[in-house]
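Of the protein chains in this complex, all but one are displayed in their positions.
Here the chain labels run A and B in written order, and each chain numbers its own residues starting at 1.
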Amino acid sequence: MSDLTNQSLHEIIEKIKTKKISSLELTNNYIKNIKTAKKLNTFVTTTFEHALEKAKEFDKKPNYEQLLPGIPLAVKDLFCTQDVKTTAGSNILNNFIPSYESTVTKNLWNNGAFLLGKLNCDEFAMGSSNETSFFGNVINPVGDKLVPGGSSGGSSAALAADLTPATIGTDTGGSIRQPASFTGTVGLKPTYGLCSRWGIVAFASSLDQAGPMTKNIIDSAIMLEAMCGFDEKDSTSIKKNKEPYSKNLKDNVKGLKIGIPKEYRVDNMPKEVDELWEKGKKILKDLGAEIINISLPHTKYALPTYYIVAPAEASSNLARYDGVRYGFRSKKDEDLIQMYENTRSEGFGDEVKRRILIGTYVLSSGYYDAYYLKAQKVRQLIKKDFDENFKKVDAILTPSTPSSAFEIGEKTNDPVSMYLNDIFTVPVNLAGLPALSLPAGVDQKGYPLGLQLIGKALDEQKILNIGYAFEKNCGFQSQIKKWWS
Amino acid sequence: MSKEKFDYFINGEKGKYEVVIGLEVHAQILSNSKLFSGSSTKFGGDPNNQVSLIDSAFPGMLPVINEECVKQAVRTGLGLNAKINNFSVFDRKNYFYADLPQGYQISQYKNPIVGEGKVLLDMPYGSKEIGIERLHLEQDAGKSIHDMDPSNTYVDLNRSGIALMEIVSKPDLRSPEEVNVYIKKLRSIMRYLGTCDGNMQEGSLRADVNVSVRKEGDKNFGTRCEIKNVNSIKFMQMAIEYEATRQVELIENGKGIDQETRLFDTKKNETRSMRSKEDAHDYRYFPDPDLLPLKLEQKLIDDLKKSLPELPDKKKERFIKEYGLNAYEANVLVSEKEISDYYEEVAKLSDKKLAATWMMGDLFAMLNDRGLDISKSPISAKHFAELVQSIKSGEISGRIAKEVFEIMVESGENPKKIIESKGMKQQSDPKELEKMINEIISKNKDKVDQYKAGKEKLFGFFVGQVMKLSGGKANPQLTNEILKKLLKN
Partner (left out) sequence: MSLDKEKIKHVAKLARISVNEAKVDSLTKDLNSIFKFIEQLNELDTSNVEPLTSILNESLRTRKDLINDGKIRDKILQNSPKKNDEFFVVPKVVE
């Protein structure tokens, strides 16, 4: 049988359904790819035996009605997987084996998929380049010196390198969309509350949201449909009926109003990014959409707001890593306080510690009002910007990132310049909205660039539809050569 | 009842000091499962066996609130005549401790579920109102066990995540006795409501005690110290006395008082500074992003209000009016719901006033001796009422009644049967009594003469003789009447 791994998820599903390939053959193909792609350092853990067993089970008793029939999937190592090591890219969880399965991965398995392995990511999802992982940086299949983006860098790289037919990531400030943009893939951050957070290692609870990373829009719709849904175990989960996103997918954008926010044209933005944005506008306009210039006046303040809110929540969410109940414990543990301090100091990497300190500081007595409270107020303003504009437009089109993938080590010594990578993605998280990053072209160096489509809350179908129409008319082709095998 | 005057001051060398006390009472909510997880709240289970992944804060675990705990807090708030807040927010209180798995306690800081209220105390010097500042919901921590291993501390998380109500009083209390009455009153209200069992041995009711002192007549408060986690009224009282005296001494020696958290050492009966908590003062409260604001519909609050039982203050008023009790009696009989229920059952079937006297006397003494709650009383309310009626009707004397009571305690028999079978009925036949008395008079001629000569004290001697001869069954009133008549002859 032929190797289908360079095809996209829905194509593979079709081949499975029409029995052109068995789940076992497919799984073996991916295992072969993964084994030859060690250089990329995408996997923290592989679960080949489990996958092969599940594939055989499927082939014996196939259920083609499922959304993901017999599909092997690797997932970001931030999702707790039962009896499979879950590290969140951190030394402090280096040996942690959950006895439970996250709701989102459970949903995938209930739809016929099974686990192929756990993908590398920035430590506790804090990073924009996958360089903060305890398990080493991931290499972008686009080029051997390039970062794959972050924090879902293992996910974007594995997907782009055909090591998994689709995958899932989490997005707190751009962690799905930015790596998608850097690897020429599709990344969707759903509306806050659409996918359950239960069983996902928390970074910043009011911002974290899981979402699909795929090769195209149809795949994204299939994956979203499989993974989302109301979960009574998550108090912030939205109670609503599931939508058949893939069945309802339409490529008609006629009459839709697309907003173009002027504040996203930032200083020092490469010309190519601007040109790409223009190209995006033109494609949609030619398809019959109406392009409307809008203003989101507080955009500039989104990133500073984010760097208060996210670290504040993280400093508290990560307090549970204390060496008592699970994970790493320092050998220097003469007394309790020393045990805590050494465990956390040795267990966390520099970026995580930096953010815990920022978060602790902005919440501490005497500084709360000046930082945290202020940020919550600005967050209100940012949300209102979107609310106001969504009275006028159906979706908003922006670049996904201010540049294409940068080189490994290029920004590690300058945290602020690293943070600036998320300048276009962060406002969406602060407002809890859905947004899609679509591959739209390449820069002079041939590195992929993405455009972002932002929708109203729970308007996933609409941005998927717009993305679908865009994708068909954009003609983006991945130019990745398998240089690593 | 005498109107005493309030008189609790610490006497220093340079004057009298008033003690100002505020309490933060932590009351465990009666519920089946924990505040944010489905594990059991039952006391005394095997270590770490009533713990969910949420209570032990595994990665990715999320809280979902228990509706019953919310209702219990609202009921309690209503019982404290407090304002119920339709909008409240859960915050995280961040600090590190071995038995605090999340590294934070979910609590309520700026927007508690219950606002200001009040509690009335009956003190010998009159009724006193204690202000309630607020009531909020929070999680309990686990338990650190320090004495099972010389070099390690063991952690049991069974208690971790159990729902607590923190009830914060205003600094309105002025003496250890007021604290005693306040805690008992709170406990009584919550037990009436069924929101907390008030069991202090099992830690269902604990308090942080804030103490400061000031010169009598001063308007400004002194610097306060907080004594953490005191789990009996006796210890609270001892801690307050010790702490107030310590503060007065510091002031008189010209030293300042540090605002600090202190611990009451129950072995040494003293408070001391808790150094370990020193840097934990900065709790970095912020709204818990895993939870949404709690918005209570007015209808829910109104429905809960309608379903509240009659509470001690109301019941006391009714007891005075309906049963003709005095304030003291009413107070005692409403202190526990079970006691008031028992009393009402007895009062329905017998003399209301006499029932109160006998309950508060012999019944309470017996229960107290045996360490029993009234719910476990060996004498049923019905039997007790029959006993009271037998006294009232003159069938038996008070003295005999005490004997019957003892037999009832041992046998659980009904008093009629006991009186019948033991022939304990009172001798109330005047002819029989006259016969007896004449016999005594004829045997004690000398004493009769002395009596007639003016030694009236001897009257008691004759009564005693009658009682002796009748085996205690002579009707005392009739005996008196007949004796007086016959001794005059």
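Everything that follows uses one rule, which is that contacts are C-beta pairs under 8 Å (C-beta built on N, C-alpha and C of every residue); 3 or more make two chains touch, one makes a residue touch a chain.
Not measured: the values here are computed from a predicted model.
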item: Which of A:Ile238, A:Ile294 or A:Leu449 contacts the chain that the document leaves out; value: A:Ile238
item: Selected from B:Ile21, B:Cys69, B:Val168 or B:Ile339 as touching the chain missing from the view; value: B:Cys69
item: Among A:Trp277, A:Phe348, A:Phe390 or A:Tyr468, the residue in touch with the chain that has been omitted; value: A:Phe348
item: Among A:Asp322, A:Asp422 or A:Glu471, the residue in touch with the chain that has been omitted; value: A:Asp322
item: Footprint left on subunit A by the chain that the document does not show; value: 95-97, 99, 192-193, 206, 232, 235-236, 238-239, 298, 300-301, 303-305, 307-308, 315, 319, 322-329, 333-342, 344-345, 348, 353-354, 356-358, 360-361, 364, 370-371, 373-381, 383, 414-416, 419, 431-432
item: Touch list for subunit B against the chain that is not drawn; value: 31-33, 37-40, 46-56, 64-70, 89-90, 96, 98, 144-146, 148-157, 263, 274, 276, 279, 282, 284, 287, 289, 291-295
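Simple rule for what comes next: only the chains that are shown with their structure count from here on.
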item: Length of the line joining the C-alpha centres of subunit A and subunit B, rounded to whole Å; value: 58
item: For the subunit B and subunit A complex, residues of the former touching the latter; value: 53, 56-65, 92, 94, 96, 98, 101-104, 153, 155, 281-282, 284-286, 288-292
item: Touching residues (chain side subunit A, partner subunit B) in the complex; value: 80, 86, 88, 93, 96, 98-100, 102, 197-202, 204-206, 232-236, 312-313, 315-316, 318-320, 322, 324-326, 336-337, 340, 360, 363-365, 368, 372
